[in-house]
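One protein chain is absent from this view; the other protein chains keep their places.
Showing chain A:
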């Protein structure tokens, strides 16, 4: 079988001096850009495309891939330290990473993020290498009903994403749903809630909402509570060392989420963001002490960080073996391939094995480099927290604004950012949790479209959701995860 030969060629490419050099450049640029709040892999890759003109395609693509997973790897930094996610895939990391930092355990949180990113990245590359040729059939196995069921399953976790009032969590989610409908509706071409404003035609960007609700709202709270002594610890780095017990605790989520994240990454349209949320939710559901989540749980950092890196490798399956970009970032990657005269698709593996396997093999080295780069840097990066509070707050605001402006160079988005900052702050004042809002925003758009596509295909019959085995299975899981807590509650009452 040519596969083994291909893998060998891949390693030859990846371990050549040139290969190693370009991987190093790629992951360095990627992780650095990822660390910047608001700057993600899309802008990083788009910036790199002109640089690669005239480069040897394999080296160029190995480098671009490095930028991509490097950005996801580094993206957790600003989520943990500043509650200002730079990449949508790391929003879930802030749920527990930021509380850890506030408890004076920033160093540990960053170390956990780095290690679980490494594990997720490496395990998924192994999976990618072993299974890439067969996985292309998995990538296309999801029809619209199955996508609907997947998103629906994710949504059953809304209430588990928040402490306190269930009603408030649901209200928050409903608002998230409403906000995601803004823009041109794909199925009819009608404008919804755009108020005739051309800037709203494509809806709101995820980062605008995430940075508003998290970073800016946090800034407001910091300013208001500036005399609050409970925050005393927030500028401490704490120990980097992860104890044996802690490592044991994170090994479960890391193993599970490497696989789950990878599979979700393989599905076009799902990707790192959805994978990280689903990872966070599942770990919380199966945890013995779910109440620790949201308050600085180690698992709560390890799970999404493992999953988003695993999903990033997974996303290479449809890209390389089908030529189908499953997300905005991989779409730009596809553009980069074409510029270099390489057409990804079913024939890439046989026509250009050095590229196909070279990229995959280079990811091993890339992940090792990322770990080596990130771990020793933690004490330096975490010193950001030592910056005096007023200066730090202004920096967060500045980075948020730059990040949002960099999405489409449109000042309108900045007003939206401010608006959501205010919304986020009001939500905090009245104890409406922000995560359900974000979750509904991420899943809602795709869920609605998949629902309506399904119904168009079935001429309006709802049976389409139970006829397809994948959809049916997912819906049953969703139903069970909804029912179980109720049964538990009833038993407790009887006892």
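We adopt the following convention: a contact is a pair of C-beta atoms (placed from the backbone, for glycine too) under 8 Å apart; a residue touches a chain by one contact, two chains touch by 3 or more; residues count from 1.
Heads up, the rule we're going with is that contacts and distances are computed from a predicted model.
Peer 1: If you look up the hidden chain in UniProt, what protein name do you find among "Cell shape-determining protein MreC", "Carbohydrate ABC transporter permease", "Integral membrane protein" or "Tricarboxylic transport TctC"?
Peer 2: For the chain missing from the view, the UniProt record says "Tricarboxylic transport TctC".
Peer 1: Just name the one of A:130, A:457, A:476 or A:490 that touches the chain not displayed here.
Peer 2: Reading the full complex, the residue touching the unseen chain is A:457.
Peer 1: Sort through A:6, A:40, A:238 or A:326 and give me the one touching the missing partner chain.
Peer 2: Only one listed residue reaches the unshown chain, and that is A:326.
Peer 1: Would you mind spotting which of A:166, A:187, A:225 or A:473 touches the chain that isn't drawn?
Peer 2: Within the whole complex, the residue contacting the unshown chain is A:187.
Peer 1: Of A:7, A:139 or A:281, which one is in contact with the hidden chain?
Peer 2: Residue touching the absent chain, from the options given: A:139.
Peer 1: By the contact definition given up top, give the residues of chain A that touch the hidden chain.
Peer 2: Residues 36, 42, 45-46, 49-50, 53, 139-144, 184-189, 191, 198-199, 201-202, 268-269, 318, 322-328, 331-332, 334-336, 338-339, 341, 343-347, 380-381, 383-384, 386-387, 398-399, 402, 405-406, 408-410, 446, 449, 452-453, 456-457, 459 of chain A touch the chain that is not shown.
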